[in-house]
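Worksheet: one structure, shown below.
A protein chain is absent from this complex, but the other protein chains hold their places.
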Amino acid sequence: MIRSTHLPLLVTLATFILAYALCVYAYPSMLSTRVVANLLTDNAFLGIAAVGMTFVILSGGIDLSIGSVIAFTGVFLAVILRDTSVHPLIAFMLVLTITTAFGAAMGGLIHYLEMPPFIVTLAGMFLARGAAYVLSTESVPITHEFYDVLQGLYWKAPSGGRFRLIGGVMVLTFLVGVLVAHRTRFGQNVYALGGGGQTAKLMGSPIASTTVGIYAISGGLAGLAGIVFSLYTSAGYSLATVGVELDAIAAVVIGGTLLTGGYGYVAGTFFGILIMGLIQTYIVFDGTLSSWWTKIVIGGLLFAFIVLQKGLTWATQARRRAATGFADPS
Amino acid sequence: MPGPKHSVLKRIMPQLLILAAALALNVLVFPDFFDIDFRNGRLFGSLIDVLNRGAPVAILCIGMTLVIATRGIDLSVGAVMAIAGATSAAVVTDGHGWGTALLAGLCAGALCGLWNGVLVAVLKIQPIVATLVLMVAGRGVAQLITEGKILTFSNEGLIHLGAGTIAGVPTPILIWMALGALVILVVRRTALGMLIESIGINERSSRLAGINSRVLLVCVYLVSGLCAALAGVIVAADIKGADANNAGLWLELDAILAVVIGGNSLLGGRFSILASLLGALIIQSVNSVILLSGMPPEFNLVIKALLILAILVIQSPRITYLMYMLRASGPQPQPDTDPLSNSPKEEAR
Partner (left out) sequence: MTHNTGPVLHAKGISKFFPGTIALDDVELRLESGEVHALLGENGAGKSTLIKCLTGAYQRDGGTIRLDGQEVAPHSTAESQKLGIGTVYQEVNLLPNLTVAENLYLGRQPMRWGLVARRKMNAMARESLAGYGLDIDPAEPLTTYSVAIQQVVAVARAVEMSGKVLILDEPTASLDRDEVQLLFSVIRQLRERGLAVVFITHFLDQVFEISDRATILRNGRVVGTRVLADVTQKDVVTLMLGRQLEAQVHERKAAAAGGTLIEVEGLGKRGMLEPISLALREGEVVGLAGLLGSGRTETANLIFGAVQADQGRILLRGKEISVSNPREAVSHRFALCPEDRKTEGIVGDLSVRDNIILARQAAQGWMRPIPRAEVNEIAERYVKALDIRLASLDMPIRLLSGGNQQKALLARWLATNPDFLILDEPTRGIDVGAHAEIVALIEQLRADGMALLVASSELEELVAYSTRVVVLRDRRAVRELSGDLITPQNIVHAITEDDALPGEVA
């Protein structure tokens, strides 16, 4: 059954299908498993981070720190693998613990100090980026046989596309994300928080633990995205992934999630990521279009979706007004 | 506040003290910090460098202060800088004069500001969301103008804006000081400042008092766009070229930081442009300490983060409330945090 709250998700899905159809119309060779596989591989780290961002935005917050956390994770892994003989798996555990705790700390500040998430995570952004710089200002290559093993893992589709591990990790993250958002109490509490913090509190929803949990997830997933990014680039560089938070926010919004919180779907973000990846792929295929069109088109999409959501909100309010006969007090 | 002199002084005292401390640190690591030479018709010295390098953020934070005073935020200023720089560069390489180029850059900035203002004031989109659009797309637009290249130019007039001097003083210093003085004068000598504060504190009351909040909001974003454009032209002029990728990158965050260090609340209301300008100088002085001390520049961000955290804690409503409770025995304090008003309808988001 189609419900009005599904509309943004459907629009996203339709946009993706339309965009892909246009791409294939222009370049029939884009209809191949190779393109799809690359789409997943190239956007793996962004997708994973965007899952965390979806939770944050669903709760009505924002997390500006994820790009820095990804860079920090990469540098941390590179340095620790270079300077010590720790096994990468242990390093992964370590860095995930750090980034999750980092996110949780930001969540705690946001909840207990009642400060806007924007400014708290801005501090987190500087702190994580600074920590990455302090570890190393140069790009540190990662050469570990375990990395080679992980990078060598792929499933080759009949027509030649290589579905690599990191793409799989992203898809898995999305599946878990969907499950957590829609089928757990925590997920329901995230929506409740986004629907109205005061009301959620009156309904007995645990605001404090939810807020801390949301930013912990975002931090932890940024850490996972960092691991994936280090697998993708085989290096840790403190200047990498600058502005990834913006891409993640854009993907979430294009995925149909309301930036003011409360409405949206994790699955939508997946298609948001794919749409953005598709734009880039198209520009590569075209060859004559310049890369900056990516930003402009994404900005345009962002605007279109924000206006669409605003329109939907108005429509809902108008319907409620009609239903209650009462005016919006504002 | 066009109040008595001492009240202005009192307002900016914390910023002055922090600035003094930052400058003292500079002297500590570099004893010749305050030395100023006059060579080849130009002033040289570390202090001059701080004032000069701080110009873009100082100019940005003038507009940003006004935006934040209305409970808004403008994330797009970095991208607008790039657009304006690119526009000016494109116009000047087309063979027009520097005046035309500057005007074109400012017009581009005004358009961007107008766009933000309309989204915020007319379509009622949250400022952070509304300005995000231009933040994402703006740099692409700038690259569109420069066609992806770093657009270099050699027009003396335009370069003078960023790298030249007037009476020995680098032009950017004069520009930001003059602009700051002008805006402070306009805002405080007219009723503009009070009306902006009124909107930021309580838009509903302001509207009921007959204030045209919609037009004022658009104007405020317009000013922010203009400031960003000016900063963008100066930065382009300084490097004799428009770099659409890197011009003004992340400067929106520095500008917001300057406003916050200036003691202006992100929740809108009373503002002081002078304090924001001092905030911009503080940021630049800290940068300077790190540079002069030979400390690795990578500590810069960590220190900035710690600065924000400290300010966060000081500004936190929770802490303010605790402080109030500690001093609750004072005469007739009727706090805004009156628990009687904690009705569920207060959850306006």
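To keep things simple, chains are lettered A and B as they appear, and every chain counts its residues starting from 1.
Operating definition for what follows: contacts are C-beta pairs under 8 Å (C-beta built on N, C-alpha and C of every residue); 3 or more make two chains touch, one makes a residue touch a chain.
Computed from a prediction, not measured in an experiment: that's the story for all the values here.
A.B. asks: Among A:P8, A:P88 or A:G194, exactly one should touch the missing chain; which is it?
C.D. replies: A:G194
A.B. asks: Among A:L179, A:L239 or A:V284, which one is in touch with the chain left out?
C.D. replies: A:L179
A.B. asks: Given the contact definition stated above, which residue among B:S206, B:S224, B:S272 or B:S288 touches the chain not shown here?
C.D. replies: The single option touching the absent chain is B:S206.
A.B. asks: Could you list which residues of chain A touch the chain missing from the display?
C.D. replies: Counting over the whole complex, chain A touches the hidden chain at residues 1, 3-5, 179, 182-185, 187-189, 191-192, 194-196, 199-205, 262-263, 316, 319-320, 323-327.
A.B. asks: Suppose we count only contacts with the excluded chain; which residues of chain B make the list?
C.D. replies: Against the left-out chain, chain B lists 1-3, 7, 189-192, 194-195, 197-198, 201-202, 204-212, 216, 269-270, 328, 332-336, 338-345.
Basically, only the chains that are shown with their structure count from here on.
A.B. asks: Mind checking the centre-to-centre distance between chain A and chain B? Centres are C-alpha means, answer in whole Å.
C.D. replies: Here the centre of chain B sits 30 Å away from the centre of chain A.
A.B. asks: Mind pulling up the chain B residues that touch chain A in the complex?
C.D. replies: Counting only chain B, the residues touching chain A are 73, 123-126, 128-130, 132-144, 147-148, 204, 244, 253, 256-257, 260, 266-267, 296-306, 308-309, 312-313, 315-319, 344, 346-347, 349.
A.B. asks: Which part of chain A faces chain B closely enough to touch in the complex?
C.D. replies: 60, 62, 109, 112-116, 118-120, 122-127, 129-131, 133-134, 137, 196-199, 202, 238, 246, 249-250, 259-261, 290-300, 302-303, 306-307, 310, 330
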